[in-house]
Structures are given as structure tokens and as C-alpha cells.
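My questions will all concern the structure given below.
Shown here: the complex without one of its protein chains, the others still in place.
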Amino acid sequence: MNSRLTNILPFLVAGLLALFPLVESTFYMQLLTKVLIMAIFAMSLDLLVGYTGLVSFGHAAYFGLAGYAIALMAPKYETISLWWSLPAAIGVCALFALITGTLVLRTRGIYFIMVTLAFSQMLFFIFHDTKIGGGSDGIYLYAKPSMNFGDVQLLNLEKLENFYWLVLVLTVAVYLLLHRVLGSTFGRALLGIKVNEHRMRALGFPVFRYQLASFTLSGALAGMAGYLAAAQYGFVNPEILSWHQSGAVLMMVILGGMGTLYGSVIGAFAFVLLQEVLSNQAWFGPSAKHWQLAMGIFIMLVALYLPQGLAGLSQRFGRKPVAEAADE
Amino acid sequence: MDFAFFLIQLLNGLQYGLLLFLVASGLTLVFGIMGIINLAHGSFYMVGAYLAWSLSSLTGSLTAAILLAIPLTVILGMGLERLLFRHLYQRDHLYQVLLTYGLILVFEELRSLIWGDDVHGVAVPALLNASIPLTDNLSYPVYRLAISGVCLLLAAGLYFLIQKTRLGMMIRAGASNREMVQSLGIDIKLIYTLVFALGIALAAFAGMINAPLSSVFPNMGSQVLIICFVVVVIGGIGSVKGAMAASLMIGLAETFGQVLVPEVAGMIVYVLMAVVLVWRPEGLFGRG
Amino acid sequence: MHKNEKIGYDRREFLKGGTAIAGATAAGVLLPAGIARAQQAKLKIGMMLPATGTFAPLGLAITNGFKLAVAERGGKLGGREIEYFTVDDESNPAKAPENVNKLVQRDKVDVVIGTVHSGVVMGMAKVLRESGTLWINPNGGAGAMTGAMCSPNFFRTSFSNWQTTYALGKVLKAKGHKNAVFITWKYAGGEEMMQGFKEGFEKEGGKLTKELYLPFPQVEFQALLTEIASIRPDAVVAFFAGGGQVKFLKDYQAAGLKGKIPLYGSGFLTEDLEASGDAAEGVETTLHYGDGLDTKKNNAFRLAYAKAFKLQPDVYAVQGYDAGQLLAAGLDAVKGNVGNKSAMIKAMESAKIDSPRGPWTLSKSHNPVQDMYLRKVVGKENKVQGVAWKALADPALGCKA
Partner (left out) sequence: MSEMQQVPGTGMPILSTKGLTKQFGGLVAVSDVSLDLYVGEVHVVIGPNGAGKSTLTNLLSGDLPPTSGEVIFEGRDIAGCSSDHISRLGIGRSYQKTNIFLPFTVFENCRLAAQSRTPHALRVFNRARAYTGINRQAEEAMAAAGLTHRAERIAATLSHGEQRQLEIAMCLATQPRILLLDEPLAGMGPHESQRMVELIKGLTQDHAIMLIEHDMDAVFALAHRLTVMVNGEVLESGTPEAVRSSPAVQLAYLGGEELLHD
């Protein structure tokens, strides 16, 4: 693929997506909003899995934590300002990631997969078993966050189109941020750690600190996604930090293709839309009831025959490998 | 809690631990020897339980059902290894997670298609259907004791198999050095198939033997899965000894946790796991 | 009533008020000609129920019950043909708002029927409160739905968790039990049932000695059963569902507690007698229904259901059936014109449902005011012993309607 095209393609796609509310501004726009939120979530995980070589199976912890953070911070029946609540929610997640990161990064491989799971399960039970966040029934957020400048309302997020555009802008921002970060010396070091952690250490890189920084950034961005997810429907339930959620986002990353940011976005689209299509009873009638069978088979086929994910399909047509893809 | 009840709770904890060991042992073998992370392990547990139910209602005897079901699960295990898992040995754990996650969905739906979504009870074999009185109002079911006995036997058997037999020697060698074993002319593929089938049969067997206690119901696999992962990781991946120690530890922690600190009982095992791994990242009996 | 609610019931009023919710597509329907057309068109009913997982059989029973009620009316409600839209809610609360949105926004249904899982009910409540879509909940007993979250467009044909255990206090008192232990899973539903029992029992002068909780959804009861044995209460009250109920009954029996300390519960504890075997024998529960209720209506219902679906109906089927009946009552009053929401809601509010469980009406928060039966397991049947509480109404805490 021509590199100038690759550079403008994300903007082209984002531009087209920005026009979507003109086509449909109810259900499918909201679905798309969700897809974009999941894309942010998947990109945050890709930073860990695809670029740092750390397979987290508990990423929903940060997603869910931010959801609870906004729901708990928001005054009942009133709106909460996005200006401070979004940074605060992200900050909470970053802090939690920093703390858990120092512990989980002592382990590797399967152990790492399992300890990240353990921490997310801990959080799950904290919210499920205690009254902090309404227990298993969950907690409501009564209004969307507000974006005011002084007394002037900049953007009314109760209007779903506006919320959609906000999410779109943030998705693009996260994409650009990660693109930039991965092209930096820091990003190169992460890739080096993914490819050969031992050698990086021998070269004098404080590997742990790099991994911790990546882990924290990843947790913070997952928090952004979680904040938006909670704001979108105004409902947070312990289930959003369950291991199924962690599994689902991991599926998105692998499905799209690890180590390519756009792959995560594609993965989020594919995963959510596939679920949508397979479980649509209007199209599949009674057999839609067994949509998980088709989903399961599809996931297995990807694992067996499409290890590079959907993004790998494009790489087959002459794209460069990961290390260079990060080059600008 | 007076002393007698403390002792009984201790017994409860140990027996629950042994039960966990039954399920976790297969997981740790497949994990440790083949390096396969199998999220679908719980599904095989479920398959075992449903087989026990359907075959015992067919034959009228749980023992007969188990005897019939074991070969079936071994065949299932060998078939899956050939068809699916074999392609993933050289690949990253990530793909194993992906494949086995898909497998969970498939098994859950097949279960729904074949056996439906209802809860079913399985009768305890008449011979073991009794209770031993412990206090004036509390007694202990004989079947639980029997299961504990089976667990201990199984643990001893696994230990013997791995440490003392020629097959076990090959398995151990295969776990540490694949190429070396191949150069010795041992068919590593066959060994892997066998180990995988053994692991699956163990999970399914656990489901069968536990069916009278747990009853059979949809999603029963994922309930047991996560806790077994915790057992395996605390004990050290691949270590049967570690799985035993960790099972007992978790059994006791959960038992006393529920009684003494009910507010946080749900998270207790995960806290335990985090503590162990921070202290010993390779697990209690893991190879460092 | 409902004066303070922002959500209007009448869509024409809505438009006059210039409220933003009604979208461009909805506007077409609101023109006079549109109303005429709407009456011709099929009534869109959205079924949001679990099709997969542990609760799938409950979803099926509810659907069957609902369809039976429709079939008894010649396949029409309020004179209109029906088109069903179904969504599998997977019993996953995290997806609940999105799933209910499929029905409300994508399929633009007139009525939503659902669901089983309390957490999902909570998620639905959020969306349906905002959209104002008519909602009939045929199971999930989350107190908040007809409590703090109550809304004029919300209806429930089942129970509130509180209701299922409140009457037990009187029952235990009558049996001479002075203290009791409550055991359940640590989750909202279990805690609400515990609360209901505690209130009812303490009012009668009883004492709830201890609340025992098991992490959800674990089923290893041994430690807590030992604890019960050491506490030696006069009675044990339990709530478990799904795979848990059967295992609890069996473990209770195996631990030798059965027969030594009498066991009570909300009726769900004994809703799977096939799997429970003799472990359930003699257990007494309260619920708003009993299979063996010997009334004309119930017998007719059971016969018709068994004929139509080759299955025995259960309490869930009854709740689904009554959801159909309640909807019919509303639609009949407006002759199928769902656009006239305020009239329809009024009709539903005042409806007297002739249910297989016995006649019931709605409380002002739209939860059934119903008799709670005392049932005892005899053989494979929940034998109704009598009415434990006549016309029990949920206190609807926090409902400002």
C-alpha cells in the first residue's frame, strides 16, 4: 500500500464516519458509537498485546473501573462536567494500572495472563458483593456529562449525534496519540521488548519501567473507553468488568490483527457487527437463537487460519512487518 | 465457632479442596506438559456431567454411565487434539486463548442443542447414599468422602504415572525438551495426543463424579473454570503436587472466608492468588 | 398520579410540547392518517428474553405463556395482528441497554416484554424510562423497577423480590419459630429477599439470627451448612435459583439438617422438583403461584398450555401469560390504538387480571397486588396449603409516582 494513502486513510475513514448521523441517527448510529468506544478499548489493549508483548486477560478491570468512577462521581439526577470527570476517571484507571502493574509485571506468559485476570476478578467481586456501586443490580448515571464553557453549553451531549461525534473525535485522538507514541523512542523500545525482552535488558533498557509505562497508559485509555461506555447508556453493572468482557476485547484485538492500530478498530467493527448480524432473528429466524455457535466457530477459524487477523489480509498484499509499520 | 465445628469446617475445606483438585489436575497437566492454555477445560467438565446424567438416566446406574462415558471423552479428547490443538503448539498462547474461547461457545451451544437448557439432578449411587453423623444435627454425606477418596487415589495415580512409569518419563522429557525427545525416536505427537486426552478425560471425569453433588446445568463449566485456573497458577503450572497444595489452600480459604469474613468472601481466592504470585511469581511448586 | 413524570403517554401531547425525543420517523405515524394506518398495521411486540444460558428455559416458558394468552384472543390483541421481534438478552446486564435499544430504536416496537435477570431489568429500566416505551416485565423482581425507578410506562406481572419472602415471617411465627437464619447468594436479588423476610419476621416478633451469604454463583454450601448447624436456629430460610437451588436442597439433606431444622424459602427454591428429587420433600415456601392450585382458571390454563406446548407450565409461564392478559386489557380499552398511551395505561392500571394464580390487580407503582400462597412440597408437587398473605402489595420504596 502506498504510504501517503496509509497516512490519510484514517482521516478519510473518520470523515466518512462523521457523516453517518446524516444517514441514520438513531439505532445504527448508537451501535456505531458503541463500536467506536470498543475500538478505543481494543486499541488500548493492542498497546499491551500487540506492541509490548503482554497478554492481559483482565483489561475489563480498567474499562469497568472508569465506568464506575463516572457513575459514582456524578451527582444524582444532575449532570457532571466532562472537563474534570473524564480526566478524573482516566486518572483513577491510570493509578490503578500503575499499582496493579507493579505487581503483575513480575510475572510472564501464562502467569501474566492469569494474574491480570485475578485482579479484574477482585474488582468484579468488590463491585458485585458490596453496595458501593449498587451491587449486582448496578448503578445509573442519570444524565450525560456536560461540556460547558462558563455558562455556555459548548455541546449538548444528550443529543445522540453530538455524543457520537465526541466519541468519534476521541477515537481519532487516541489513534493519533498511540500512533505518535509508537513512533517515538518509547514506542520503539516497547516493540523491542515485545520481540526480545532479554536483549533489551542486556542493552541497558529498564524494561520494567517501559512495561509499566505502557501498562499504565493502556489502563488509562481503557478507562477513557469505559467512561464513554458508561456515559452512552447511563448504566454500569459488574458484568462490564467480568472476564467475558476481557475476553471479548482480546478477541477484537486478535480478530483485527495485533500490532496494527487500525487492526484493533477493524476488529471492534467486525466483532460487534458479527454479533449483531448472527443474532438477528429477522434474518436467521429461530436459528439465530444459536448465534453463539456460529460465533464460536468463526473465532476458532480465525485462531487457526488467520493468525494475523483481518489486518493480516491486507498485509498479504505487500505491507511491511510490524517494526516498520510503526515508522512514519 | 466452638472447637468441634472448627474441626468440621476444616474437614469441609479439605474436601472442597480435593474436589477442586479433581478438576484442576487435568488442567495443570495439559498446561504444564503441552504448554496449552485451555479455557475450554470447564466445558469438558460440563460435558462429563451431562454425559453422566444422560447415560445414567439411560442405564439407571451412575457407575455404568461413568464407565461408558470415560472412553467417549478420551475419544473426544484425541479427536480435538488431532483436529484443532495440534496446530497451536508452536504458536503464542494468545491463539490458544482465542481457539478455546471459541470452543466454549461451541460446546455451550451444542449442549443446548443436544441436551437442552434444563437443570437436572443425578442420583447418588445407592451404595454410597448415606450420611455419617458428626454432631446431633449435622452429618457428613458418604458420597463426599468417597469422592475425596477418589481424588486422593487419582492424585497418587498421577504422581505414579508421571514419576515412575516409562510413559511418565517420556512425558516429562517432552515437557522440557521437545527436540531431544524426538531425536530419541519417541513419537512426541502421540504423547501429546495421549496427555491431552488424559487431561480432558480428567476434567470430564470430575464432572461425572461431581454431578450428583452439583446437579447438571448450563454454564456449569465456566463457574468451575476460573477457580481452577487460580488453583493451577497458585500451585505452579504443570505441577500435580502444586495443584494439590493450592486446591487445599483455596478450599480452606473459601470455607473459612465464607464463615468468618462473608463480606469479602468472593474475592478471597483472588487476593490469595495475587499474594502468592507477587511473592513467588512461578507459583508454589512451579519451575522457576 | 405520575404528575411529576416528564414522560408523556400521549404522543400527540408530546409533539405539542415540542419534546425532543420523538424522531422524524415517529412523526409520520402521528398524523391522523398515520393513526388509521397504525391500526391496520401489525402490533409490534418486542420480546427481550434469555435464549441462551441458564435462564433460557425461563425465557421459553414466558414466551409460551404470552403466546397462549394471545392465542386465546384469536391471535390478536385489541383487534390487531401481532408481529414479534425478539432479542436474546443473554442474561448479560452489561449489554442490556444496547439490547433493549434494538427493540426500541431499530425495530420501533410498541411494547417491550422482558426479562428474567434482575440486573438486565435494571439496564432496561434506564432506557425505557427515557424512551417512554410501554414495558411489561414478566419476571425480574428487582425492587427498584417499581420502586425508585418506577415510571408510568413500567408494568410488572410477576413479583418484587421483597414480596416473595415477606409473608414468610407470618408463616414462621405461626409455626412457633422464634429465630431463623437466612441463606442466599451475595447479590442484589438475594439481599432484597432477605430484607423482605427480615421485615416480615421482625414485625411478628421473630429474630433473624444471622444472614449467610455465598459468593455468587458458587454452589459449595458445605461451610455455611456447618455454620447453620452450629447456630441451631429454629428455622432456615433460603433463596437460590438455577443450578443452585437443586444443589442446596440436596446438600441440606445430605448434611443431615433436613428434618432437624425446618427449611423455608421463597417459592423459587422448589421450582425444579424433578431435579431435586426427595431432597425437596416437606420444604415450605411462599410464592404467588402453585402448580396444584385447584381453581377453574388454573386447571383450564394448565390444560391449554400442556396441549399447546407439550410441556407442564410453571410460574414463569403464568407470568408470561398474565403479561399477555395485561397487555390485552390495555389494548382492548383503546381498541388497538397504542398511540393513545395515557388511556391505555389507565386501563392497564385498573385492570383486574383473572390469572391462573388467582385474580390480582396492580399497585400504584404497577407491581401486582397478589395473594401469596404457602406451599409445601409433597411428592413432585408444590401443594398449596393456603394463602399466607392476602393481597400483598410491595411497599414500592422510593417510587415518587
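Should a chain be cited, it is by its letter among A, B and C, assigned in written order, with residues numbered from 1 in that chain.
Convention: a contact is a pair of C-beta atoms (placed from the backbone, for glycine too) under 8 Å apart; a residue touches a chain by one contact, two chains touch by 3 or more.
Keep in mind the model is a prediction, meaning the values are calculated, not measured.
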Given that one chain is not shown, what are the shown chains it touches?
A
So which of A:Pro21, A:Gly135 or A:Gly192 would be touching the chain we can't see?
A:Gly192
Given A:Ala97, A:Ile139, A:Val167 or A:Val207, the residue that touches the chain left out of view is A:Val207
For the chain that got dropped from the picture, name the residues of chain A it touches.
180-181, 183-189, 191-192, 195-196, 198-207, 209-210, 213, 217, 321-324, 327-328
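The rule is simple: only the chains that are shown with their structure count from here on.
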Gap in Å, rounded to a whole number, between the CA centres of chain C and chain B:
37
Distance between the CA centroids of chain A and chain B (whole Å) is 33
Please output the residue numbers of chain C that touch at least 2 other chains, ranges allowed.
52, 186, 213, 215-216
Where chain B touches two or more other chains at once, by residue number
108-109, 112, 265-266
For the chain A and chain C complex, residues of the former touching the latter
25-28, 30-31, 34, 125, 128-129, 134-138, 140, 159, 232-235, 237-240, 242, 244-245, 279, 281-282, 288-292
Residue numbers of chain C touching chain B in their complex, please.
52-54, 56-57, 60, 186, 212-220, 222-227, 229-230, 232, 242-243, 245-247, 250-251, 254-257, 260-261, 272, 274-277
Where on chain A is chain B touching in the complex?
49, 55, 57, 103, 106-111, 113-115, 117-119, 121-122, 125-126, 128-130, 243, 247, 250-251, 254, 258, 290, 292-293, 295-300, 302-304, 307
